[in-house]
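Only one protein chain is missing from this complex, and each of the others stays in its spot.
Letters A, B and C name the chains as they come in the text, with residue numbers starting at 1 for each one.
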Amino acid sequence: MIDRIKKKAEELLRTKQVDLIIGYKRAPDGVSVAPVFIDKAEETKELIWDTYCVYNLSNYLKDFRGRKIGIIAKACDARSIIVLLQENQLKRKDIFIIGVECSGIVDEKKLLSISPQTSELGFDERCRSCKPSKPPIYDVLIVQEGQRPQAPRLEKDPYGSVRKSEAKSISEKFKLWQEEFSRCIRCYACRQICPLCYCPRCVADQTQPSWLSRAHSFRGNFTWNVTRAMHLAGRCIDCGECERACPVGIPLRDINKKIEKDVKELFNYEAGLSAEQKALLSCFDKNDPEDFIR
Amino acid sequence: MPSEKFFVKEDLYNKLEELSKEFEIIGPRELPNKGIFYQSLKNTRDLYLGEGFAIEPIKRFFLKPSEWIFDERFRENKNILEGIPLPADKRIIISVRPCETRGLTLLDKVFDSDYKDNFYINNRKRTIIIGLACNKPAKNCFCTSMGGSPIESRGMDVLIFDMDRGLIAEILTDRGRELFASIGEGLNEGQRRLLKEDKEKKKDLVEKKLSPPEGKELDKIFESDYWEDVSRPCIGCGICTYLCPTCHCFDLVDERRKRLRCYDSCSFPDFTLEASGVNPRPTKKERYRQRVFHKFDYFKKNFGENLCVGCGRCIRHCPVKIDIADIVDKVPGLKKE
Amino acid sequence: MTATEGSPERKRGKDKKDWEPRIVGFLCKWCSYAGADLAGTSRLQYPPNIRIVRVPCSGRVNPLFVLKCLVNGIDGVLVSGCHIGDCHYSEGNFYARRRFVILKRLLEYLGIDPRRFQMSWISASEGDKWARVVKELVEEIKQAGPNTEFRKGI
Partner (left out) sequence: MQNIYQPYLAGIIDIRQETPDIKTFKLKFRDKEIEGSFNYRPGQFVEFSVFGEGEAPFCIASSPTRKGSIECSVKRMGKVSQALHELDVGDTVGIRGPYGNGFPVEDLKAKNLLFVAGGIGLAPLRSLINYCLDNRDDFKAVTIVNGARTSRDLVYKSEYREWEKAGDTKLHLTVDCREEDWTCMVGVVPRILEQLKPACRDSSAIVCGPPVMIRYTMPVLLKLGFCAPSIITTLEMKMKCGLGKCGRCSIGNLYVCKDGPVFSLEQLRAFQYEC
């Protein structure tokens, strides 16, 4: 598979179809993977592809607006590209998507544990509820050869854990999230790693007025985390990068999943499936639910 | 001369239990699926004495993420400023890694120098630090290249070695001696030999190495494209700076009539954005370069040491695996032996 | 939000018995605000616990407004606009409806009492409805009790 990726990348650069390839390379530690930006055809041999390729590289597309970019995209990454196209953040002709078939990536957080046994690294939780193994959008698709271990699917209910949390009492829920948010250090890694958080100036950085407390207190942390989640309502494609990036282990995917579930139930809407559909919050239906309104 | 004491873990737990009446006991605690965090320990048996490293260093207990500096009030038709009384309760932070306390000795140079920061100094004074030597450095640790080591004791009152059969505490200060007066016993000949061997062994445990550049060499490549290349993957979050035991940049903000000193990070564009709209560090390149230069050049010129202790946190927790050690090691034009 | 921090109500809030809820209402200027105005000119009685912020349209209300109120200790927030189909800007309240159903469910998921954030459609002629909604709201929020969750810390 990797040979075909390299060949395609090399060809794209050589024929000047793209200025730059965004892909994966081995990190200095020899195990994990780092993003790489290649503009010379001969450097494409650095590229790799394996289950450690956890990043959603579409986050970097905003850094190269106006240039022709080739990007290696898994199914989840491609879905975020769709949202970016839907929101006019990209021009389709400016990007060349090298879609890769993916059977799941590793749970990178386990790499951090004290003695990582490579064989024990399971699939990331996010891959268990990922539907397609092939990207919904691509210019060329690199398929898998032979049989590969597949991330086990959550067969019944992808929102099982959300439902379980919903059933808790209000005070239980509050206590749980108070504990989680109290660890937040406001590094904004969740925002920075998110391909869909592309505002030139985030509300969290605005000072006139200052919307949320800069203090590392529950008050500010709560506002930040709710704001982040709300801004992704109907846009989040559950690539799980925010949760992976969070250094203090706040279950951000759980919040995203909750909104995803509501959006599905209330509006039968799923983000990142077609660039033609309207963004959830910039359209409406006359019959939207309003039983909560007096 | 430091003196040594031998005791078993059970003794330590009991001792801490006893001390908790007088001191606030802070130590690492493992939260399942989240990692290790320094917390105020209500139950001293929650204390983590394993090989892992806390995500956040102990910096936060000295340089708080948000320090409340004063209140502004309007009383009897007059504006007044109300100072915040400095906390006086005594604390013990236990099971601290050598790199983290070394970080404090570097912060001392900033906050306990010409303009003295009373908040920081008060926190330093009221805290006794009991270290724990590393048995198993993580793969990203590179403390030995930064002038530290897994058995480094600078900045500590007591340093504990976890031997197979028990713990050996090296008492380093009078405060530490007082604390450990009634626990354990002095070492016998065999134990003394074991400790010596252990120290020798631990010195060479750290595998990752880098040769820090001399200031002048970095000066030469200030304008190099190298910084653009290495900063490209950077997403501009604050993880590396907030989790660094030595990063100390801050912001002063007013909120609800209070002035706060909050952590700030050189990786945020707003850090240097001026009111006029001019930003002297407009892109990731300048911002990342600032981080490297502050650590390996500017601080060295001003204070004689690198502003890095080699704890590896910024590498370990970087969401895109930027490896500052690798970057500094590969700086172009550096002479390698 | 800081202006009311030192007000007598806040002090009373510490004494549970005398506690009176503080509610912020974001009212669309074309319908709900006019409705509230009508309630006033018709001398309808309703509790004085609500502070009104007039906005051009319920679609103008940003979820941040609601959050900022709640984390600063406001006991309840009401967003009120024109009835569906009556929006002065034709569709502002449609967008608000979508946005706030998500916020309401999210806040509940994170442990905020759902009674603290509510919405209503009140037209310019519904002074009586305004008085009723405020009465009910105050009653519900009294049951929910003071919003003290965010008081700790800096």
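Here is the rule we use: contacts are C-beta pairs under 8 Å (C-beta built on N, C-alpha and C of every residue); 3 or more make two chains touch, one makes a residue touch a chain.
What you see is a predicted model; the values in this text were computed from it and never measured.
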Given B:Phe37, B:Tyr226 or B:Tyr298, the residue that touches the chain left out of view is B:Tyr298
Sole touch to the unshown chain from B:Val253, B:Cys308 or B:Ala325: residue B:Val253
Chain B residues touching the chain left out here are 69-70, 72, 78-81, 83, 110-111, 114-119, 121-122, 219, 222-223, 248-254, 257, 259, 261, 264, 266, 271-276, 278, 280, 290, 294, 297-299, 301-302
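Going forward, only the chains that are shown with their structure count from here on.
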Rounded to the nearest Å, the gap between Cα centres of chain B and chain C is 46
Taking each chain's mean CA coordinate, chain A and chain C are separated, in whole Å, by 35
Chain-centre distance (mean CA atoms) for chain A and chain B, in whole Å, is 31
Residues of chain C that touch two or more other chains sit at 154
Listed in rising order, chain B residues that touch 2 or more other chains are 66, 255, 260
In the complex, the residues of chain B that touch chain A are 31, 33-35, 37, 50-52, 55-56, 65-66, 136, 138-140, 232-233, 235-239, 242-243, 251, 253, 255, 260, 262-263, 265, 268, 270, 315-317, 319-323, 326
Given the complex, residues on chain C that touch chain A span 63-64, 67-68, 71-72, 84, 91, 94-95, 97-114, 118-121, 133, 136, 149-150, 152-154
In the complex, chain A touches chain B at residues 27-29, 32-37, 55, 59-60, 63, 112-114, 183, 185-189, 191-193, 205, 210, 213-217, 241, 244-245, 247-249
